[in-house]
Structure formats: structure tokens, C-alpha cells
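Following this message is one structure expressed as C-alpha cells.
Note that one protein chain is taken out, while the other chains of the complex remain in position.
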Amino acid sequence: MSVWLVLAVNSVTFGGLLFLLSAGFSLVFGLMKIPNLTHGSFFMLGAYLATSLIAWGFDFWTAAVVGGLLVAVFGGIVERFILRRLAGAELAQVLVTLGLSFMVADVCLLVWTGDPIRIDTPAALRGATSLLGVGFPTYRLAVSLIAVVFAAGLWALLDRTRLGAMIRAGVDDADMARVTGIRVSRLFTIVFCLGAWLAGFAGVIGGPILSVYPGLDGEMLPLALVVVILGGSGSLLGSLVGSFVVGFLYNFGQAMFPELAYVVLFLPMLIVLVVRPQGLFGRPAA
Amino acid sequence: MSALAVRDLDKSFGGLRVTAGVSLAVEPGERRLIIGPNGAGKTTLFNLITGELAPDRGAITLFDRDITRVPSRRRPHLGIARTYQIITLFPRDTLVRNVTLSLLGLSPLRWNPLARLDGQRALIGRAREVLARVALDHLADRPLGQTSYGERRRVEIAMALAQHPRVLLLDEPFAGLSIEERRDVLRLVTGIPRDVTIVMIEHDMDVALDFAERISVLHFGEVVVEGTRAEVVAHPRTREIYLGE
Partner (left out) sequence: MKGIALGAALVALATLPLWVSGTFYVNIASQILFYAVFALGVNVLAGYAGLVSLGHAGLFGIAAYTGGKVLGAGYGHLTVAAAAIAVTLCASAVFAVLALRGTGLGFVMITVALGQIVWGVAYRWIGLTNGDNGVTISGRPAPFGLSLASPRAFYWATLLVFLLAVASMAVFVASPFGASVRGTRDQPRRMNALGYNVWMIRFLAFLLSGLWSGMAGLLFLYYNQFVSPQAVALTASAEALLMVISGGTATLLGPIAGAALVVVMKNVASAYIERWNFVLGAIFVVIVVFMPEGLVPGTVRLARWAGTAWRPPAGGSRGAPRLRRGAAERMGGVGGHVGAPHNNIEP
């Protein structure tokens, strides 16, 4: 029984990580209609940058935030100078993000070499915490908590702030939003940077659990894809639900059907696509 | 038996009832004009008739055959053709190729992956004939992208005529045309033989009234006035909608 409990906790943790990763992806896709195939690279890049920052003496949490910031800056440059040039040509944007992901992956390989790098769990969160008489790894609980906090924060941002209202308007109808005076181009850059920061930050705090290694980007990206397809693009609630569903599917699938792990993961997504193409919480087309 | 009839047709988008219980019947060979202010639901009505939109309620019959459930891609095969307000043709292709594509849509040849399309002389010959009917055969081999707007409007009509429709729906065929071009299109349209029933949406009164035998006035999704041209023009409600308010 405790094996299932461990799996469950891992699933919740992984779901939390996925949420941080997919929330940005979902927002970017919902607002800018770009499936940002560089998103997995952001995750990996953030983690790699943090390993260097930590090696230079920064503490874990600073490295997480700063790593995210560096990725956000990179994302901003990409958006401002490449994606904006291709505004309106969504296919071209997809292909560019794909090309960039290859470039980033190789640069990471060059700089940090091919060996997996462990990020140590921050000292304060090592060990186990007892909850309801069962011991859970403290760090994993912390990650889940962080995800929830961010979920709440993002919700507040979208629902309560002016920026959030503009984002929601843009997701609904970018052209209309422009007409009402919203600086949609600047909004795009902000959202893209936000998404990149979240991905980079997620990469860092996922570090103690997943480590960093070449190919991490290729493993995380499809998961984000599945989350967004399952949950519906542009929907925060969809990302949240989708992340935990995927988290559970991925962990339990790997444990129970290691040979069919990917099938277990993608099959529900395909079913959703067939039955309800807009995702669980997306808006129906037109 | 009417050529085209709709009964209690209803369509809403969210909270907005765009088509509100519309019923009308067009007799074979008739020239019907549908007018109404912007937003009255005229194009939506056409979209419902061609099947691009599914009605929430109501029925559509074509020569007494119920086509309400027939998929939109089958309706051209049953004899309905339409033109569009916004020209959606194939700009990179020549005029004759555009019309050929229209002819091909009803032909089993369209599934053939082996024959040479350019070698289908009978088909292409028919396409040129249709272009001649709209006085564009001299431009048959010009790419559509290099023709004028007026010429494209006529190609739109050619595309529809090519399919030998029993019912032809014209959606604002005069929009954006010069006076001379309008005269040309009007001549074209009035020259269509009586075995084709024509329903036209138009905004421009001068030309359209010349064409119409019966008129239906749409307002907020409902038919508010219907009758012969004289009746409708004289009707106080018509004046109210167009001049008063």
C-alpha cells in the first residue's frame, strides 16, 4: 500500500511541476496561438543555469529565481526579435521555436557536457515530514505547495489585475483587444517572458527530483503538450487539472506498464481529442 | 411545389437570435430579393440554406425534398449554388482553372489521381463556355490574381452557374462595383434562363429593385414584409425600416 502512496505523492509533486511548466505554455498558446516548442528548452536551460549559479555560491532559491529570470530574458529576446517578426504566420513561429530548441539543446550540451547533473535538495527541506502519521519527503511536499501558491497567484493575476484582464481579453480575441487599445504586442512579450520564467523556475525546483541532463527538454515538452491538449489552451484551471492528471498517468503508468508508459500517457489525450477536441476546459471552437 | 422553402428556421449564437422563425417559399423560376438593414440576418439565412450552418430549429426543402439534414458538401449536388459577399476564389489559378474546379466539384472525376486535368478537353471546354456566358472568355487564361474586382465578381457568378444549379443564391453580387460594372452584372443575371430560380441578397436598391419580382424584407432575423415589388415598396413598414426609425 505504501508503494501506491509514494507513487501518489510523486504524482502530486510531478503534477505541481508540470503545472508550473504548462501554465506558461498554455498562456502563450492561448494568447499568441504559438505552441512554443522551445518551452521544454526553457525548463532545461533554467535548471542548467541554476547548477552553475549554485556552483558559484548562490543559494538554491536565489538560483531558482535568477535562473528563471535569465531564461525569461532569453525568452524576451526570442519573442521580440524573432517571433514578432513572424506575427500572423503561426506555422513559421512553430518551426522557429522548434529550430531554437535544437540550438539551445546543443549549446547546453556544449557548456554543461552530457553528464547528468544533480541539484541538491536545499538543506532546509531535506528529510521527511510526518503527515497523518505517514512520512513524506519534505521537499516534494514543498514543491506541491509552491505549485499551489503559484496557481493561486496566477489566478489572482488573471482574475484581479488589469494586466490579467488584458491577457484574458487577448486570449479571447486578440484583434478585438487591439481595437480596444490594448498594446497586444507588448502583452505578448510580457506573457512570453512570464511563461519562460515559470518554465525556468520549474526546471530549477524540479532539479533535486529529476536532475538535469540532455534530453530533459524533449521529455518535458510532450508532457506540457498533453496537459494543454487535455486541459484546453488558455485555461488556467485546465492546466491545473491536466497537470495532475498527467502527473498521475505518467508516474503510475511508468510503474505499472513501463513498456507502454508513453501510450498510457498519450492515449487519454487522444481520446479527449476525439471526443472533446477543445480539451476538458477549453472553449468550443467558434 | 416551391423550388426552395424554409419553415420556421431558427438560429442563435449564444444569446443572439440571428434567425427568428423565418419562413418563406420561392417558386420555380422566381426572382426573389431579400433585403434588410445590416445585421438583419440575410447572410446567415443563406448559410443555413447551403448547410454551412446548422439551424437550431426548422426545416429547409428543395423542390419538396427535405434537405435540413443533408451535409453542406452534398447540397451542390442537389442543385443549390451560391456566390459569396467576400470573394473566395483561387487567386493563383487561371480563370478557366477556377471554373474547371467548380465543374469538377460535381464530377466523379474529382477523385481521379491518374488522369491529366489539363487533358480533360470536354470539361475545360465547358468551363470556357461558362466564362463566355459571363463575357470573360477573353481572360480565360489569365491568373485570377491579375483580374479586376469587377471581373472577379463575374467569375464568382460563373463558378455558381457552372454547376447548373436549380436554385442560385447570390449574396450581394453588386457590392463594390462601378455603375457600369453593375449594369453588366445585372444584364448577366437577368439573362439567366427561367429554369434557374434566383434568390438575391442585396443592399443597393437601385439595381436590385429592377431585378426583383418578389421581395422579402428581413429585420432582426424576421421576415417583416413580403410581397411583390410594388407591394413591398409601398408598404409603410418598409419605409419605416429604411427611412424612419
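A and B label the chains in the order they appear, each numbered from 1.
In the analysis below, contacts are C-beta pairs under 8 Å (C-beta built on N, C-alpha and C of every residue); 3 or more make two chains touch, one makes a residue touch a chain.
On a predicted model such as this, the values are computed, not experimentally measured, just so you know.
Annotation: of B:A59, B:L101 or B:I192, B:L101 touches the absent chain (contact as defined above). Check A:L5, A:A55, A:I77 or A:V107 against the missing chain and you find that the one touching it is A:V107.
Residues of chain B that touch the chain left out of view are 13, 44, 47, 50, 52-53, 72-77, 82, 84, 88-90, 92, 97, 100-102, 104-107, 109-118, 120, 159, 163. One chain is missing from the display, and on chain A it is touched by residues 29, 33, 35, 82, 85-86, 88-92, 94-96, 98-107, 109-110, 173-175, 218, 222, 225-226, 228-229, 232-233, 258-263, 265-266, 269-270, 273-274, 277-279, 282-283, 285-286.
By definition in this document, only the chains that are shown with their structure count from here on.
Taking the mean of the C-alpha atoms as each chain's centre, chain A and chain B sit 50 Å apart.
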